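Selected chains only, in their assembly positions.
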Amino acid sequence: MKPTILSAPHPRSLELIFTAKRLAQLRDSYEVIEVSEDEIANLSPQVLAQVRYIIGQPPLDHLLLEQLKQLKCIFNVESNLMDNMPYDTLFERGIHVVTTGAVFAQPVAELALGLALDLSRQITAAHQAFENGTEKWGLEGNPQAKLLFNSRVGMIGFGDLGKALATILTGFKPQIKIYDPWLPNSFLSGIGTPSSLEDIFDSSDMIFVLAAVTTENQHFINADLIARMPQGSSLVLLSRAEVIDFPALINAVEKGHITAASDVWPLEPMPADHPVRQLPGFLKSAHRAGALQQCFEDMGEMVWEDLQLLDRGLPPLVCKRAQRETASKMQSKPVSEN
Amino acid sequence: MKPTILSAPHPRSLELIFTAKRLAQLRDSYEVIEVSEDEIANLSPQVLAQVRYIIGQPPLDHLLLEQLKQLKCIFNVESNLMDNMPYDTLFERGIHVVTTGAVFAQPVAELALGLALDLSRQITAAHQAFENGTEKWGLEGNPQAKLLFNSRVGMIGFGDLGKALATILTGFKPQIKIYDPWLPNSFLSGIGTPSSLEDIFDSSDMIFVLAAVTTENQHFINADLIARMPQGSSLVLLSRAEVIDFPALINAVEKGHITAASDVWPLEPMPADHPVRQLPGFLKSAHRAGALQQCFEDMGEMVWEDLQLLDRGLPPLVCKRAQRETASKMQSKPVSEN
């Protein structure tokens, strides 16, 4: 008898996250019940009692959970934890809640480096000048150009994304300083120097903001910190706009103090007439860092590999497990579209 | 008695390539005679007979060279060898001719990667859309986005620049294929797979053209090769426009077959009304890849370190030596401005 999977992966879909071949294999090996989130409560007790895995992040209450007697793992393929299920009970019962957000680490890291190189070498601005026939040639075209090689890099937050970014920075031999209050020093050793926020903002040529939003860190990158940045240094924002005082960031660019790039915004989309749209020195991307077709298919592979482990009585290893202590602190808003 | 240096580094200057501190040290340790290139012939035989080093690439004929009895090394700080001195005689006499072009490897490699990431993720195009209020958000904004991670990278030419680029690509774990007819296979092993031009153009996601111009390779990247590139792949040109059929490259971008980026051009500057200026999918940079202030100062350091070795009777190691066999084949045009 095949194990049962309850599938409610909205806004993803099984077709988005699995290749055709893998999806066929999934349907072959499991009883896959596809439902919308609000239909779950209508399933018969017999069906619910058979469910071993859930793909998605549907709201679950205690009553429902009690009926899901064999549930072993919830695969949250959106990746931001919502406060819509009794996590304590899940942890007590040893039901894993895992997320597939690690797939976004590589594409976001690559965009982060692309934005940083653009700010360092004015790639976009020089291209626009070339289009307009106002380009400067050679040394004259490089007034603020700087190298990443051996430069002082600050990282704010160091999860999967930080690791992926540190990896692709390896060949640049950067001097990395890292701030992450959830991580012990030994965890960061060999990658960079654990540092205070103040130290990083005082002494970095390039700062990458990679911290997820939690109940504790909204707007923690404030105007005072930004004011400490060296003249001509740069900040690249990748995680969520809520972690930074966005108007202060815009202001620092307007004054010519720093240059900046961002993939995330206080409002998405930003108002059509917002002045940041025309602000020179502020490189703009419309929350595109992670949303690559290839990544969604990697999600399915992660789910598949952990299903194999779980079926053999082993713990999941590929997806990231939600933690009893921190699950309720995560506040990064889930996406409504892919 | 201090050793004598004849200094004629046009278009560089001693002030451009040495920090103030190092320049003072140079003047302290050596007799530095600063002349324009055409004044050298007017120097007295006594002075010429004292010259141990030349910084620059002034024209030298046999007569002059005979008078430079103690000459041990010519530091060509422009870096492209001109055909204005009797190299055979220099090599016979054991006079080193060295170039400082290696300083450009890192900045050019960094721009190369920046251009490649821009083409892979449409950084400039997405920024321009954001400015215009026509940006697409999330997955919708990423129709052609691709990852560099583990992608198929082709390198055409593999000198200092290739090495620097391969180094900063390390963290991307690319599958590198290399074409360089001057290098034996074992030299490339561990970095990439020595490959034919045809193989590289058939099967690369991203091609970097890094080959210097020689008497043998003008326009060797022809329309046929470009036509072999996979749909949607990209080419980044960094070395010299003469190595490629530039109209064919433009044409391939116009047709939507590939995307491209270039830092070098058949005419510099390009005509104001040249259609490539407005061509979407062709990222443009005005020969800015190497010309960073920081690099010019690195030149001076290279010269300084090799002066120390030469003074102790050792061969120069930091600058690159011109080779008897290939000196006359190098044809990359020297720059007239920095």
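Points to keep in mind about this one:
Each chain gets a letter, A and B, in the order it is written, and its residues are counted from 1.
Throughout what follows, a residue touches a chain if its C-beta (ideal position, glycine included) is under 8 Å from a C-beta of that chain, and two chains touch if they have at least 3 such contacts.
Since we're looking at a predicted model, the values are computed, not measured.
Whole-complex tally (this structure file, single sequence, 2 chains shown): 4 copies.
The rule is simple: only the chains that are shown with their structure count from here on.
Rounded to a whole number, the gap between the C-alpha centres of chain A and chain B is 38 angstrom.
On the side of chain A, the complex with chain B involves touching residues 106-107, 110-111, 113-115, 117-118, 120-121, 123-124, 126-131, 133, 135-142, 145-149, 167-172, 268-269, 272, 277-278, 283-288, 291-294, 335, 337-338.
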